[in-house]
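For this view, one protein chain was removed and the others were kept in their places.
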Amino acid sequence: MQLVVGGVLNGLSFGFILFLVASGLTITLGLMRTLNLAQGAMYMIGGYIAWALAAHFPGGFWIGLLVSGVVVTGIGLLIDLLIFRQLANDLPGVILGTFGILIILTNVVDWVWNSEPKGPAVPEVLGGSVSILGVHYPVIRLSALAFAGSLALLLWFVQERTRLGSLVKAGVDDSEMAQALGINVALTGRVVFAIAAFVTGLSGAFGQALTGLTTDIGLTTLLLALIVTILGGLGSLEGALVGSIVLGLAQAFGTVWFPEYVAVVPYAIMIVVLAVRPTGLFGKLHTRTG
Amino acid sequence: MVVGEQPALAPQVPRRGLLAKALSFDSAAWVALIGAIVVTPFIFGNVGITLAQEILVLALLGVAVDVLHGYAGLPSFGQGAFFGASGYAAGELIYRLGWDNPWQVAVAAVALSALLAAAFGLIALRASALYFLLITFAFGQLLATMASQFQIFQTPGVAGITGITFTEAAPGVEWTSDVVYWITAAVTVTLLAVLTIVLRSPFGFSLLAIQEMRRRMEALGFNTWLLMYVAFVVSGAIAGVGGVLHAYANGIAVPDDLGVVTSAEGLLVILIGGSRRIGGPVLGAAVVVLLQYAASFVLPTRWPLAIGALYVVAAFWTKHGLAGLIVAAKSRATSSGKDQHALTTDVSTLREGGAEADVV
Partner (left out) sequence: MMNLNRRVLAGAVCALLLMVACGGGSSPQANGGTISIGAILPLTGPFSFFGQIFLKAINLRLKEANGEVAGKKINLIVADDANDLTTAQAKARELVENDHVAALMGPFNSSLLTGITPYLKAHKVPTIAIESTPIEATQSGWVFCPQGDLAQIAYPMGLYASQVLHLKTATLIAPNYIAGWRIQAGFTQGFREGGGHVIQAQWTDLTTTDFSSYISNLKQADAVVSWFPATEVTFLKQLTVVNKSKNLLAYGNGLSDTQMQQLGDPSLGIQTSIQYVWDLNTPEAKKFADQYKAEYNTLPTVQNDEAAYEDLSVILEALKSTGGDTNPAKLRSAILNLNFKGPAGQVSFDKSGVGIRDFYIVRVDKVNGKLTWVADKTYVGVRPITKPIDKDAIVG
């Protein structure tokens, strides 16, 4: 029982944080038909900045959340300006450009903070544990769950109940038709990308309090987010959410049931899903274009 | 690849024999390539051999990526999978089965890569360029993860397979790094020559045409899926050749050979050196390898930054690549009216991937 409760909570808290990163990736893919390989690096920057503030200033964690969000949004805008706009239809160019930014950001982080792993910087008020169904569980993980969960809800609300959301859905569903109807899909994409950057920064800031920081999370986070995106379906928030939760739970229970293979589990799940539904769980993109 | 767009019409090209077509401008490039290969060990010694070896192997990877990207219009971010798989196959054959014949091992390893491509191609080819990119990326990383997690892919205590070496290259010829270099050089030059011919043949042109006029091609009776599938398998095999030579040169197979960094390098090579150009992959590979080498002297602890910068620069410099620049300069020099026209068309349709005449 203890294992199940712990596993579910672990899986959900990890999953929701992952969702925040994956959501940005999937919407960018679905709406702008382009891929930002630096998304994981943005998560990493958010983490390091928040950590730097949280570890050295009292109250730094909360300031850190905001600062991370802003800084990462700035990075996102730069990527948009320098890469997406300049290389509009050039997918390989965008791939290489954002990959280069991933490498640069990773090495900048190494330069500023060195590559020694950093311990989680948890604000004191969230530093204890509570008893849930007989299990001692860290408050910080519950807070992460609540925080990321609320953000997820907010994103869903924006998608389903606001004008921006309907623009996004239209753009993902049928970009040409949307443009024919006068919707500025490109501008919508840009706005959404900025929002996604902010959310990614926030998730990095909170995530560091759970798992600490290393210099390779730029790439590892990207890989997980990508797997979630593929198996959830490009352009689908619901898909990203389901995918993240499934991955989170699989990771949490996998470490107990098949510890030696847990690293391969996300890929295995992705393959199984693709075998059944080639476009991912909620995928809307047509399989062939042109 | 937007539906309904009219492709640019290709200018009329005088018909020439395949061989002649393939080797015309390029004769100078071939001379340069073979010259550089032969001269390097004598001028630059061991360091030169190591670097030249890396360049040739990376060029092969680049060619593999180009077959898919430049010709079939499928940007793959996972050719590392096939590059690394053959290296691992070679390693396992030697380490676990005790094979000691480099030719047998190479053939088996490349065959495995091709088979892997044949299997994976069935899944990967369902999709648009974007989806294809993601899927190939995931596949390469899946293999890399398996290689670093599962002990069956490791020599004990090592994150990889070591001992990829042989006693003899041929009866009486000891297996040394020099011998490996010459083998690599011979194989690479031969393969490049063969591919040049193949890609300038109707097969190559069909691939190009699929990029832009897929529905028309199908209406004309071409089995476009099959053409792309063949390209995918061929690409996997070429990457496999590169991978096996890489493993032979280093004596090692590591998980990174399979993953995104290797795959990205393949794409980088093509974008810097030039897609669909003879010498493009070699030039691109030379830039990547030499820059990395130079950077490690100039920035001993920060050279990866230079690599990152190279990627960003390459992203913008994707119009023609180095080889394209050379072609353009050459055409200006000869200033033939027909060439100019072809070049203009060529340049303007390069991004849209129009059916290109490759007139030079």
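Going by the order they are written in, the chains are A and B; count residues from 1 in each one.
The definition used in the following text is that contacts are C-beta pairs under 8 Å (C-beta built on N, C-alpha and C of every residue); 3 or more make two chains touch, one makes a residue touch a chain.
Since the model is a prediction, treat every value here as computed from it, not as a measurement.
Novice: Contact with the hidden chain only, please: which chain A residues?
Specialist: Those residues of chain A that touch the unshown chain are 2-3, 6-7, 10, 13-14, 55, 110, 114-122, 127-129, 135-141, 210-217, 220, 251-253, 255-256, 259-260, 262-263.
Novice: Residue by residue, what part of chain B touches the chain that was omitted?
Specialist: Residues in contact with the chain left out: 25, 28-29, 31-32, 35-36, 40, 43-48, 50, 148-149, 155-160, 162-163, 250-252, 254, 256-257, 286, 290, 293-294, 296-298, 300-304, 326, 329-330, 333-334.
Criterion: only the chains that are shown with their structure count from here on.
Novice: With touch defined as at the start, can you tell me which chain A residues reach chain B in the complex?
Specialist: 29, 33-35, 83, 86-87, 89-97, 99-104, 106-108, 111, 176, 219, 223, 226-227, 229-230, 234, 260-261, 263-264, 267, 270-271, 274, 278-279, 285-290
Novice: Within their complex, state which residues of chain B touch chain A.
Specialist: Checking each residue of chain B against chain A gives 1-3, 69, 75, 77, 123, 126-131, 133-135, 137-138, 141-142, 145-146, 148-150, 212, 214-215, 260, 264, 267-268, 271, 302, 304-305, 307-316, 318, 351.
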